[in-house]
Every structure is written in C-alpha cells, then in structure tokens.
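All protein chains of the complex are present and in place, except for one that has been dropped.
Every chain is named by a letter (A and B) in the order it is written, and numbering of its residues begins at 1.
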Amino acid sequence: MTMLHTVNKSPFERNNLDSCLGHAQPGDAILLIEDAVYAAMGGTNIAGKIADAAKTFRLHVLGPDLKARGCDPANLVAGVTVVDYGGFVELAAQNKAVNAWL
Amino acid sequence: MKFGILVNEGPYNHQASDTAYQFTKAALENGHEIFRVFFYYDGVNNATSLGQPPSDDRNVTKNWQKLAEDHKVDLVVCVAAGLRRGIVDGNLAPGFRISGLGQLIEAGIQADRVVAFGD
Partner (left out) sequence: MDEMESGVVKKFMFINRKPPHGTVYALEVLEMVLISAAFDQDVHLAFIDDGVYQIKKGQAPAEIGCKNFSPTYRALDGYDIEKLYVEAEGLAERGLTEDDLLVPVEVLSRAELGKLMGEMDVILTA
C-alpha cells in the first residue's frame, strides 16, 4: 500500500524534496505544500527532474498555496495535479500513512 | 476516518499551524473525525491566551479555539514542551488542555492516520 509524502520547503533552499524523492516508493503520492509549491512550476532549473518524478510518483500541489504565491496553475510541470485542502485530506485517507518531510 | 494532527511550530513564524488548521477544518467538512490535535515543540505557543495579533490579521489561536468549540476537537498541548516555553495553565487559551507526550503516541495508535505539520 502506498504512502503520502508531504514536502513544504522550497527546493532552492532546502533538501527536503530531494530527500523525499530519494526515499519514496514508486506509486507513492507526493504533495507539495507551502513553500514547496515553487518546485511544481515550469521553467525552473529543476523542472526536468520534477517531470521525471511525476512519472514515478503521483505528484500533487496544493492550490491555495500556489495562489497565495502568485503561481499560475496553468504553468505547472506536466504531470503535476492541483488539489485543495479537501483533496489533501482525501490523499491522506487513501494512502496507508503520511510522511511529512520536515 | 480518524485523523491525529501534530503541530510542530508556533502560530506566526511558520505557516505550519495555518495549514494544519485548514487540513483539520477540511477533514471535518468531509465527514472525517479528528481524534486529537497535539501541539509539540514551539507548536505549544499556539495555545497562549496572551497573543494579540493586529486586527487585520488572522488569529491563529482563535481559529483553533473555534474548531474546538464547534466540533469538540481535542486540542492537547505537551506539558514538557509547554513548561519549557512558559505555556502553563495560567495562560492557556480556553479550548486547549495540557497533557503528556503519551497523548501523541496514543493518537498514533488510535487514529487511522497521523498528519504532521512543521518547519
């Protein structure tokens, strides 16, 4: 059974996302929240890595955190889907456990 | 489904408590149960009754209190982490209670999922 991983730090500042990607199992869900939503944006120097990750994992980003930061959901890396807080709850419910990569 | 929530950071330095609050609110709206919200590390500062944020900002402590009031959510502040940081019965906001770290482990055992929010 798969896990939900949450990541809340910008990949340009901290290694939380890299560590998460290095440990998550294929098919696991990863939700980018808070400052980690910048990782989901197209055009960055890690966009290729995120697009690859989206092929191995179910990659999601929290919509309200995108909006708060002026990030346009139309400009996400391909394969990343937007969820709201209710979607976050259901991801937590659908997976076996939640690992917050703090 | 029963959720246990862990809040690791104080109310204003970090977004953690806000996200935890939004998650908890959405879980209740979706018909889930919140077994307990546990405040640990600097998260205990969410329970102070002495905070006075400017009127044009959200009041994180009041947000939690309202959830406790409307949905009987169990808001537990770690006694050891609270003592370290001066969160004691005398300045504890109504709706919160102080108890031991065992309450977090118990939430891990009793709840279907534990979701942590922090730095």
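The criterion applied here is as follows: a residue touches a chain if its C-beta (ideal position, glycine included) is under 8 Å from a C-beta of that chain, and two chains touch if they have at least 3 such contacts.
Keep in mind it's a predicted model, so treat the numbers as computed, not measured.
S.K.: For subunit B, which residues touch the unseen chain?
M.R.: Residues 6, 8, 40-42, 80-81, 100-102, 104-106, 108-110, 114, 116, 118 of subunit B touch the chain absent from view.
S.K.: Provide the residue numbers of subunit A that touch the chain removed from this figure.
M.R.: The missing chain touches subunit A at positions 2-3, 15-16, 19, 22-25, 28, 96-102.
Heads up, the rule we're going with is that only the chains that are shown with their structure count from here on.
S.K.: Provide the C-alpha centroid distance between subunit A and subunit B, rounded to the nearest whole angstrom.
M.R.: About 24 Å separates the centre of subunit A from that of subunit B.
S.K.: Per the contact definition, I'd like the list of subunit B residues that touch subunit A in the complex.
M.R.: 1, 3, 8, 15-16, 19, 22-23, 25-27, 29-30, 32, 112-119
S.K.: Under the stated contact criterion, what part of subunit A meets subunit B in this complex?
M.R.: Contact set of subunit A toward subunit B: 6, 8, 33-35, 64, 84-86, 88-90, 92-93, 97-98, 100, 102.
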